[in-house]
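Removed from the display is one protein chain of the complex; every other protein chain stays in position.
Presenting chain A:
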Amino acid sequence: MATSGDSPASSKGEISDTTREALANPLTDDDDEEEEILANNHAEGSETVLATTLKEDSQNPDLQRLAINSLGSDDHDTHDIFITVDDPQKHVTKMETYATYKVSTRTTRGDFDHPEYTLRRRYTDFLWLRQKLEETQPTHLVPPLPEKHSMKLDRFSEEFLSTRQRALNKFVTRIAEHPTLSFNEYFKIFLTAKAWELSSHRKQSASIVTRFGSSFKANASAYMLKNRSPEYTMMGEYVQTFGDKMGSVDRISQRILKEQTAYQEALTNFGPAFRLWSDWEVEMTDILNAFATSLESCAKAMEEVIEGQELHYVPLIKEYILYADCVKSVLKKRDLFQMEYELAVDEINRKKNEREQVKISDQNYSIGAIMGKNPQDVKEQKGVKLETQIDKLQKQVEFLNDKTECANADLKADLDRWHRNKRRDTKEAFIGMAERHITYYEQMLSGWETVMYVLRDQDLELPEPPHPSFSSSPQQETQNSSSESKEDSWVKVEADAVEES
């Protein structure tokens, strides 16, 4: 894949021939579109094809790559490419209004011409990259992009742009950290190509993309797999539930944020109300102002909670909602590989059956015999024909089996990694949420404790505050006093002892 776009294109023709033969079965016939889709599928797996034809060894290089793949993710030090997406900018031209984001790359990889790149990309460029990654790497879990539209916000508002910028940064970082995806040719193009180069790349592939996506789902769901490993069924069910739960978490957090915002607004007005009142209460000015100060600091603390949640918590939950869909679609793709394989196995079994039939059958009444041919010859001819077909099919089945295995292995590694990331990310997000709340309550506590000091200083006649719980728990106090009294008695005993001696 040294020269961009060439290798998939050239191998495509070659493979579609084999596919056409392989798929000459009743399930997919007469469906040009479907056939082409499967052909595309093969195009993407071109590397695998070449590998199997060149190497007799059943051990696939993809599998070796996978070994590295799963190892690499644990070891962050091996990362040799660092990318950031920042600085969203709005552009207004005569034709359209759009936003671009600065993509900066630093890398030590040899196949990059320069160690550093800085360029600007639009959202559609990211979209193109993701589609390309899905096409060329169907066995891998490609991270999700932020959703296209947000109805709530203006598309070019600063808030929307910066939220999207952070999500895009996450997307690119996730790809860069992926041991396979980060070496994808299109990723390199995305990171290095000049704007016009990129747009020419994009034009080349536009048509395939749309056709590919449209009938994929229908195809996969139409066929019931015979022996899908329960692992994938479970994963499918898992990710469905997971997606649902993340959706719930998102809705809950949105509602909480809404309430918190309303709370914060009211709190912001609460302090000034006390300040206004303080003008009228000469003897209580200090107390009322202390109240106001405390309430103002509470309002500020709540604002920080909201900001933190919006910045660090909500985007992550949203990302994992989208991730659930990505996992679903990559599982579907895997099913497709297995479906191909199972169809081929069916086919070969049928041919084998036919061969057995031919062997024992009486060809006297066959069309050939009627046409005047020797029934024995007909039988042999048929046998030979079937034999070659079976041979071909056998190869096809082996190839598809390899491919499915590969897909399984790729996917397994990716899903493992995804599970690890998910665990780490959600854990971090939740811990962050808890910490933000702890900070909030700590600020609230110190604010009101200050008020208590003012209240106590204000009026010395005032007896001890009715509830001593604000400074130290009553148990502690009683403990202290009891230990003191113990000490006293201890001292006394000692003194007595001294006297006695």
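The rule we apply is simple: a residue touches a chain if its C-beta (ideal position, glycine included) is under 8 Å from a C-beta of that chain, and two chains touch if they have at least 3 such contacts; residues count from 1.
Note that contacts and distances are computed from a predicted model.
Chosen from "Sorting nexin-4", "Eukaryotic translation initiation factor 1", "RNA-binding domain-containing protein" or "Putative mago-nashi", the protein name that UniProt gives for the omitted chain reads "Sorting nexin-4".
Considering the full assembly, A:E259 is the residue among A:E259, A:E307, A:D325 or A:D391 that touches the omitted chain. The chain that is not drawn here is touched, among residues A:Q89, A:S200, A:S248 or A:N353, by A:S248.
Of the candidate positions A:L181, A:L267, A:L322 or A:A409, contact with the unshown chain belongs to A:L267.
Along chain A, the points of touch with the absent chain fall at residues 238, 241-242, 245, 248-249, 252, 255-256, 259-260, 262-263, 266-267, 269-270, 273-274, 276-277, 280-281, 283-284, 287, 291, 294, 423, 426-427, 430-431, 434-435, 437-438, 440-442, 444-445, 448-449, 451-452, 455, 458-459, 462, 465-467, 469-470.
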